[in-house]
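Excluded from the complex is one protein chain; the other protein chains are retained at their positions.
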Amino acid sequence: MDRGKRALAEIDGQAGQKVIDALADIAPDFATYLFEFPFGDIYSRPGLDLRSREIATIAALAAMGNAAPQLKVHIEAGLNVGLSKEEIIEILMQMAVYAGFPSALNGLFVAKEVFSDR
Amino acid sequence: MDRGKRALAEIDGQAGQKVIDALADIAPDFATYLFEFPFGDIYSRPGLDLRSREIATIAALAAMGNAAPQLKVHIEAGLNVGLSKEEIIEILMQMAVYAGFPSALNGLFVAKEVFSDR
Amino acid sequence: MDRGKRALAEIDGQAGQKVIDALADIAPDFATYLFEFPFGDIYSRPGLDLRSREIATIAALAAMGNAAPQLKVHIEAGLNVGLSKEEIIEILMQMAVYAGFPSALNGLFVAKEVFSDR
Amino acid sequence: MDRGKRALAEIDGQAGQKVIDALADIAPDFATYLFEFPFGDIYSRPGLDLRSREIATIAALAAMGNAAPQLKVHIEAGLNVGLSKEEIIEILMQMAVYAGFPSALNGLFVAKEVFSDR
Amino acid sequence: MDRGKRALAEIDGQAGQKVIDALADIAPDFATYLFEFPFGDIYSRPGLDLRSREIATIAALAAMGNAAPQLKVHIEAGLNVGLSKEEIIEILMQMAVYAGFPSALNGLFVAKEVFSDR
Partner (left out) sequence: MDRGKRALAEIDGQAGQKVIDALADIAPDFATYLFEFPFGDIYSRPGLDLRSREIATIAALAAMGNAAPQLKVHIEAGLNVGLSKEEIIEILMQMAVYAGFPSALNGLFVAKEVFSDR
């Protein structure tokens, strides 16, 4: 769990902490699971670097097209672990091929929002 | 279109050619679009390396969970452009976090099939 | 249709009536279908109790992740037919396993909104 | 219900009857609902011709990408109500724009199977 | 590309131009792809009339349920190419059969918004 907390702080920064805080009064155990499984287990595995992991996550969330808040957090996270804005745009444009132009467009507009907030 | 044909051959190899061949008697124009947009336009862009592009595609197809034949082609493609088997397994396991354990499991079993065919 | 109207009133309460009212000027026949098929036919069947039916609906809507307004109505409905807040939280957390953490998180935040409105 | 049975026979032909038969020993009431709501209610409405209704259904099923058996039935149904093979191919190719190339490809291969069975 | 620009202007009108404008500072190449593939290639093909193409698109976007902004644009586009409001309502109601009542309801409320804006 400590490993997960450190990974979450490193990757998602303040955006991740806000999610944890928002869970406190409704499902505090779910915050524990978020630390333990995605961050303590998966993101801490040595077999794939964090930059590659964020490429995978941004692509998946944009393709699924039903998780805009989490896509926002992970576009932030991608910038935190070394992806450039240009690379993130490339990933999102590529999703037009696999999930259609609407998913790509909606992902690009989430990125636009994140980039202009910085 | 020539750029797309070269990109398709480099990335997808024989698996890509089989898809093109299967379209010949039903929708030959769609083969042209496949050459032009995904491969001639998107995969040929310089802003993201092919290894990163295949990470994004494998993640998206596994997360969507409704495109097993294309996931198979792109696990092959990932190996062709330099991803290791271990890295592909990491990407697929990570999808449990974003799309659930069934999508990850079904992706892992597609990978198992590709790896054992080689 | 009368059976459906009574079932809708019992299960969805005011939230269901608002949906019916909103359809009046655009698709009044669709309100009739809503009374007849989901409520007159399905929810009125004796083979499964209403509490179990709402567990199924909350789980499905959270897992699909593209129907937030309907998930809100059915979290209300779940409380109306006897599910506790804690049980609804359990159902939503469980969806992390089958549809990923984003679907579970987005469902939990819909529940948070419903619970604080009461 | 009689109206639904006639509509199902006209639109889906033998393929629809096979689905009804397969339900007999597991969920016979569901066959009744299939007659009543989709066919007795929706497809019998005068506001949209059957050709247009089948365009909508083929597009939706191909885009969702998780209902191959039903897509097969409705490609048959499209031919039954006057769509040409070429028009069906156009609809399926167009889905590449909205749901990605994999959904379009998988839909085209379902059509190929239907066309060669005839 | 010129053909695509003309098709986009004819079909999507001002709503399409707004999307193109919004891409200018984040992904201008994606606007080019939008002109070229969906509009220059697909919508310009002679094998299916524009009215039928918009039926397919409205159905697909409503069924997928994760692309409300694009559904709004294409309900406008449907009206532009000759669909009546009543026909668009029929298409959306029919999606209850294939994608469930929530997708149909959410589509109907997008249509209500478009119709009242006119």
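The chains carry the letters A, B, C, D and E, assigned in the order they are written, with residues numbered from 1 in each.
Following the convention adopted for this analysis, a residue touches a chain if its C-beta (ideal position, glycine included) is under 8 Å from a C-beta of that chain, and two chains touch if they have at least 3 such contacts.
For clarity, every value in this text was computed on a predicted model and none was experimentally measured.
**Student:** For the unseen chain, which displayed partners does it touch in the full complex?
**Tutor:** Touched by the chain not displayed, across the whole complex: A, B, C, D, E.
**Student:** With respect to the chain omitted from the figure, which of E:30, E:43 or E:101 is a touching residue?
**Tutor:** Per the contact definition at the top, the residue touching the missing chain is E:101.
**Student:** Give the residue, chosen from C:7, C:77, C:91 or C:110, that touches the chain omitted from the document.
**Tutor:** For the chain that is not drawn, the touching residue is C:91.
**Student:** Which parts of subunit E are in contact with the chain that was left out?
**Tutor:** Within subunit E, the residues that touch the unshown chain are 63, 96-103.
**Student:** With the missing chain put back, which residues of subunit D would touch it? List them for me.
**Tutor:** Counting only subunit D, the missing chain is touched by 19, 22-23, 25-27, 29-30, 33-34, 38, 61, 64-67, 69-70.
**Student:** Determine and list the subunit B residues touching the chain excluded from the picture.
**Tutor:** Residues of subunit B in contact with the hidden chain: 64-66, 89, 92-93, 96, 100-106, 108-109, 111-112, 115.
The criterion applied here is as follows: only the chains that are shown with their structure count from here on.
**Student:** Going only through chains that touch each other, how many steps at minimum separate subunit A from subunit C?
**Tutor:** The fewest steps needed to get from subunit A to subunit C is 1.
**Student:** Matching residue numbers in more than half of the contact pairs is the bar here; say which of B-C, A-B or A-C clears it relative to A-E.
**Tutor:** A-C
**Student:** Looking at mean CA positions, which chain is nearest the middle of everything shown?
**Tutor:** Smallest offset from the overall C-alpha mean is found for E.
**Student:** Need the CA-centroid distance for the pair subunit D / subunit E, whole Å please.
**Tutor:** Using C-alpha averages as centres, the distance is 22 Å.
**Student:** Provide the C-alpha centroid distance between subunit A and subunit D, rounded to the nearest whole angstrom.
**Tutor:** Taking the mean C-alpha position of each chain, the two centres sit 38 Å apart.
**Student:** Where the CA atoms of subunit B average out and where those of subunit E average out, how many Å apart are those spots?
**Tutor:** For subunit B versus subunit E, the centre distance works out to 28 Å.
**Student:** Can you list every residue of subunit D that touches 2 or more other chains, as numbers and ranges?
**Tutor:** Those would be 37, 45, 63-64, 89, 93, 96-103.
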